[in-house]
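In this view, the complex is presented without one of its protein chains, the others remaining in place.
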Amino acid sequence: MADVVFDNVTRIYAGAETPAVDALELEIADGELVVLVGPSGCGKSTTLRMLAGLEGVDGGEIRIGSHDVTHVRPKDRDIAMVFQEYALYPHMTVEQNIGFHLKIAKVPRTEIARRVTEAARMLDLTPYLQRKPGKLSGGQRQRVAMGRAIVREPQVFLMDEPLSNLDAKLRVQTRTEIAALQRRLGVTTVYVTHDQVEAMTLGDRVAVLDHGVLQQFDRPRAIFDRPANTFVAGFMGSPPMNLLGGRLEGEDVRVAELTLPTTRAQREALTSDEVTVGVRTDAFVPAADGEAALNSIIELVEDLGSDAYAYCMTDLGGAARHLAVRVDPDEVPDRGAKLRLRPRPGAVHLFDGRTGDRLPD
Amino acid sequence: MTTTTHPSPQVRRGTPAPGTQHHGVLRIIGTTLTWAFASFNVLVLLFMLFSSFKTTKEIFRAPWAPPSSLHFENWSQAWSNGGFGSAAVNTILVVAASSVSVLVIAAPAAYALSRTQTRLAGGLTVFFTLGIGIPTQVTIIPIFVMMAKVNLVNNLFGLYVVYTAVSLPFTVFLLTGFFRSLPGRLEEAAAIDGAGVVRTFVQIMLPLARSGLVTALILNIIGLWHETLIALVFIQDQDKSTLSLSLLSFMSTITSFSDNPNWGALFAGVSILVLPMLALYVWLGRRIVEGITVGATK
Partner (left out) sequence: MIREAERATATTTAGVTDEGAVRSSGARSTLERDRRRLFLPFVLPALVLYLVFFIGPALAAVWISFTRWNGSTDAEWVGTRNYEVLVDDPVFHTAFVNTLLILVVVGVVVFVIAFGLTMVLREMRGRNAVRSILFTPYMVSAIVLSILWGFIFQYDGLVNSLLEAFGMEPVKWLSAGNLMPMILLGMVWINVGLYAMIILAAVDRIPNQYYEDAALAGTNSLQRFFYVTLPMTWDVVAVAATLWTINSLKIFEFIFAFGGTTTDLPSTDVWNSALFVYGMSFGGRTPAYAFGYASAAAVLMLILFAVFVILLRRIMRREPIEF
């Protein structure tokens, strides 16, 4: 068991203007499951591949269990990786696939057999040991890939979007299985995904990346409650937080008719009078008559049964904006209905309008 | 999903991954040999080109050196005395006519074979492929006798007919595979729009298959440009000879009938045969290589 440290790690692809991963600082505790999440090209896969040793490191240092592994070959890092497409050898049986790494490492045959049998039992693969991957379902293939990682008994598991090739239902089921397995084995795990729901449900902590830069690294709840900047606010959550452009007037932020109070510390942190106001979909309440409100017209209603969302067009003082609002699923309003909305006091997130950074609470 | 999941091996990186920089002795030897092999190919072609501008004496005295002065008379001697001029015209005419004709015949057949799911179509596809395995040396005697009966021996039209025929199995094979890879949806769309089968073929499928047709055309041009055995058997007169034949007879003239053979002229003749195809390769190299490998790897 070991912790993993990224110390100021940078990766620059030849010919690229900006680094794929820029001065990344990340400390992953022993036994922790950390999810790297971000949009396409944010550097999350590059980060994982640097940790695996499949990718060079242009600056900084990577440590596993206090050993500097920056220049260590992949096989000597004591890690195991689950690939997005699983990389199961089509010409080998399930048994041979799971035992392949041990065979290359010259582990005695009886020991290989013992570990493969054990892994197969744990993953319900025992009946399929003699089959080739081509004859397995997507979920079974995924488990074979997991098995191949488990038998190495590594210090760290690396998982590169291991669920993206499964259909939606199986993905949810396998997600919980992976979580359970990881808790049981207690092996430090770095997990890459572009799916923020997967990140929030699976990770002990979540690292949000964008354009090669770490945006926030925290527990899922904290990321949801206190997003560090507008990128995290807009990326995490489904539907994401509404971000509205406002302006500081005196001590208040003004968004259309609304005025929102600010603290002294917030005002001092601002780089200009532009403020971005973030409101979660469930943080809107109907405004009383005469109260300042955002006047909105419902354009589309998404009724999911237990939840319902209204997508509105809102007039922000001349400029029209889309707004997603959670509504009561038992009393879903009609399309075209007019809503007068205001954010619940205390449920407003304020960000610097220029830099996007969260203002102090 | 992510941009770095499958970096192609060609992608040049910054710092390489650990371990990949480790140059084994084997790797160094392999790389050296590979470069030596590639250099050999380049040097041989350069030698050919250089020698075509040299006197015989100079070729033997300094074979690897560039020509000290350009002896263009080698080229004119090959072109007129060696008969390469008329041979070039003959070759271009026959090769062009045959490689186009075989497309006209093979394309409809390949289309029908690839789009009809009957046992007959399947069998015929295999039947045509069989022809690739029948070497010319087996069929050339009967074909010669047959063509002699209709007075098409020692005749460029006869050569054109035979060239068209011998190119058929490979062309059908290549195009069948190509048509099969085209989506069937488009034909269904055309049918819904009211186009008949012939119209669908001519107006929808042929334009779509253009790259496959061009590949087949190029490969046939290359193959027929180099063809020798059939030409050797079918053509006797010098004014009907192809470039391959001219080169062979020029070589016999300068090596056996002359005390002072002009090797420079021979290499000029060689260049006349080689340069058009090398130019084609420089122009369309990628497509040629893909066309040749696609049949085997698909």
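The letters A and B name the chains in turn, as written, and every chain counts its residues from 1.
Note that in this section contacts are C-beta pairs under 8 Å (C-beta built on N, C-alpha and C of every residue); 3 or more make two chains touch, one makes a residue touch a chain.
Just so we're clear, the structure is a prediction, and the values are computed from it rather than from any experiment.
Within the set B:99, B:164, B:220 or B:262, the residue that contacts the chain not displayed is B:164.
One of A:101, A:211, A:267 or A:340 touches the chain omitted from the figure, and that residue is A:101.
Listed residues B:80, B:116 or B:181: the one in touch with the omitted chain is B:116. Residue in contact with the omitted chain (choice from A:9, A:52 or A:192): A:52.
From the options B:87, B:152, B:174 or B:245, the residue with contact to the chain not on display is B:245.
Interface residues of chain A with the unshown chain, by the touch rule above, are 52-54, 73-76, 79-81, 83-85, 87, 89-91, 100-101, 104-105, 132, 134. Contact between chain B and the absent chain runs through residues 5-10, 17, 19-20, 24, 26-27, 30-31, 33-35, 37-38, 40-42, 44-45, 47-48, 60, 63-64, 105-106, 108-109, 111-113, 115-116, 118, 120-121, 124, 127-128, 131-146, 148, 162, 164-166, 168-169, 172, 187-188, 191, 196-198, 201, 222, 225-226, 228-229, 232-233, 244-245, 247-249, 251-252, 255-256, 266, 270, 273-274, 277-278, 280-281, 285, 288-290, 292-294, 296-297.
The rule is simple: only the chains that are shown with their structure count from here on.
If you average the CA atoms of chain A and of chain B, the two centres end up 54 Å from each other.
Contacts from chain A toward chain B in the complex involve residues 11-15, 20, 40-41, 44-46, 49, 53-58, 70-75, 84-85, 160-161, 164, 192, 194. Within the complex, the chain B residues that touch chain A are 1-5, 11-19.
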